[in-house]
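Quick one: this structure, given as structure tokens, is what I'll be asking you about.
All protein chains but one are shown in place.
On to chain A.
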Amino acid sequence: MAKFEISRRKFLTGASLGASGIMLSGCDAFDSQLSIGSGLRSFLENANGLTYRAQRLLAGRDALAPEFTEADIRQPQRPNGVTSPDDDDYKALLANNFADWRLEVSGLVEKPLSLSREQLMNMPSRTQITRHDCVEGWSCIAKWTGTPLSLLLDQAVVKPQARYVMFHCLDTIDRSLSGDIKYYGTIDLIDARHPQTILAYGLNGKPLPVENGAPLRVRVERQLGYKMPKYLYKIELVDGFADVGGGRGGYWEDNGYDWYGGI
């Protein structure tokens, strides 16, 4: 008994010294294990897949994000990220008030589309007052008007092997050694066909301003802001995204954000 007592005491002393050592020096050591692609990082990222499956199970395909009233619109929609694209092609389109802009729907579809802004706005629309939640932590309520993405998918006839919708944007969000990085992102077909997923051209009863993504941006109301690209010009149906950009399905995802942004 006495022997056990002493060894246990030694163990406890050693353990607490060890633990405090880890606490003090461990944070910096931990940092280096967290870079994208590292084993520990990849292991921790599994939680995102778990969250995705759990929330899909609970929320189903069509459960609606909360909608608000006109009285809840108390301020302009706060813009974030790129607010004034510097790209020549974008500036040329803007100078012409987007008369030459077209939305392309391509990839794994039977009938690729190329729609003018007018054609898009002549389609049935949906208006919704929803809350935009930024990954940073802030929220803002605004009224969005646009074409349900499901209508475009139906019109283009999605091939059975398609799994994701990839959004291609006109704005350069970053520059790398290999060139400009344009914003892009992906969502699954469940979110793409969700009743509140619209391609918005109107904000608070007015045309979508440049800072909020003119001429067209995505609204995916059950996800965070970084899943809703602005300055949209091409929608591509794909069966995977491993070969695009950093291979993680979006600009922010390539920079370490989780692909599933429903949390």
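By definition in this document, a residue touches a chain if its C-beta (ideal position, glycine included) is under 8 Å from a C-beta of that chain, and two chains touch if they have at least 3 such contacts; residues count from 1.
Keep in mind that, in the parts below, contacts and distances are computed from a predicted model.
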Undisplayed chain, where the name is taken from the UniProt record, one of "Ferredoxin", "Protocatechuate 3,4-dioxygenase, beta subunit", "Cytochrome b/b6 domain-containing protein" or "Branched-chain amino acid ABC transporter permease": "Cytochrome b/b6 domain-containing protein"
Touching the left-out chain: which of A:Cys140, A:Ala156 or A:Ala200? A:Cys140
Contact residue for the chain not shown (choose from A:Leu64, A:Ala99 or A:Val157): A:Leu64
Just the residue numbers, please: which parts of chain A touch the chain that's not shown? 1-2, 5, 8-9, 12, 16, 27-28, 30-31, 34, 41, 44-48, 50-51, 55, 58-59, 63-66, 68, 72, 74-76, 78, 131, 133-141, 221-224, 252, 255-258, 262-263
